[in-house]
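Yeah, one chain of the complex is gone here, protein chain that is, but the others are all in their spots.
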Amino acid sequence: MIQYVAIILFVLGLYGLLVNRNVIKMVISLNIMEIGLNLFIISIGFVYDGIAPIITSSAGTGALIYVDPLPQALVLTAIVIGVGTTALALAIAKSIHVKHNTFDLNEVEETV
Amino acid sequence: MTMFDIISLVIGVLLIVIAFLAINSKKLIKAVLFLSALSMLSVVAFVLMKAPDVAITEAVIGSGLVTSLFVFTLLSVRRGESK
Partner (left out) sequence: MKNLLALFGSLLLALGIILALSNNTLFPSFGEADLSDRVSDEYLTQDEIDALGSANIVTSIVVGYRGFDTLGEVTVLFISSLGVALLLGSSAKQKRLELNFKPNFMLRVGSRALFGFILLTGIYIILHGHLTPGGGFPGGTMIASSILLLYLADDQFRAKIKSFKILEGVSGSLYVIVGLLGLLLATYFMQNFLPVGTVGDLLSAGVIPIIYILIGLKVGSEISGIIDNFLTEEEAK
């Protein structure tokens, strides 16, 4: 169920990126895509009746079933990189507004 | 239908509805607040899938940092209405 929701979130974010012409709305759609993607990657490693991958007692790992810890490590990196991307995109949006006085990309004239 | 299925169904429907509202709202500040709510609901989904590291990271970053960056960008311009 969560995997279907993650795919739908990803495609909703892509649709928002294609339709909107306001820069802030495009950055918001990019963030929605990233949330959907992180949900999907973690749902790959999920095991029913598994426990979180932290050693809590000294009983050894003989009879315990853990969820997969490798996708969680990758998603940890991906979330922090998403913050960096969003900060830089918002700085670019602010510079666009200072120069052209609008956020709408249809009104920004290109001078190539 | 175990408890896990019921909670994941409710969270899933809420996620899709709030994402749709965030893309299609007219005012920009409403879209930013819907994105913040989406982040918080995804933290619940991460805890449901037994990933506490990722849940703590997403909670701190989604609530404090990304929302405040958006609000600072919207505050420093005088008109922020979308078409």
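As written, the chain order gives the labels A and B, with residue 1 at the start of each chain.
Just so we're on the same page, a residue touches a chain if its C-beta (ideal position, glycine included) is under 8 Å from a C-beta of that chain, and two chains touch if they have at least 3 such contacts.
As the structure is a prediction and not an experimental result, all values here were calculated from the model.
Peer 1: Thinking of the whole complex, not just what is shown, which of B:Leu9, B:Ile29, B:Val44 or B:Ile61 touches the missing chain?
Peer 2: B:Ile61
Peer 1: Touching the hidden chain in the full complex, which residues of subunit A are there? Just list them.
Peer 2: Output for subunit A: 1-4, 7-8, 11-12, 14-15, 18-19, 43-48, 52-56, 58, 60-62, 65-66, 68-70, 72-73, 76-77, 80-81, 83-85, 87-88, 90-92, 94-95.
Peer 1: Can you list, in ascending order, the subunit B residues touching the missing chain?
Peer 2: Residue positions of subunit B that touch the missing chain: 52-53, 55-57, 59-61, 64-65, 68-69, 72-73, 75-76.
The rule is short, and it goes like this: only the chains that are shown with their structure count from here on.
Peer 1: How many angstrom lie between the CA centroids of subunit A and subunit B, rounded to a whole number?
Peer 2: Chain centres of subunit A and subunit B, defined by C-alpha means, are spaced 11 Å apart.
Peer 1: Name, in rising order, each residue of subunit A that touches subunit B in their complex.
Peer 2: 1-2, 4-5, 8-9, 12-13, 15-16, 19-22, 24-25, 27-29, 31-32, 35, 38-39, 42-43, 46, 50-52, 54, 67, 72, 75-76, 79-80, 83, 86-87, 90, 93-94, 97, 103-104
Peer 1: Spell out the residues on subunit B that touch subunit A in their complex, using ranges where they run on.
Peer 2: 5, 8-9, 11-12, 15-16, 19-20, 22-23, 28, 31-32, 35, 38-39, 42, 45-46, 48-54, 57-58, 61, 65-66, 69-70, 73-74, 76-77, 80, 82-83
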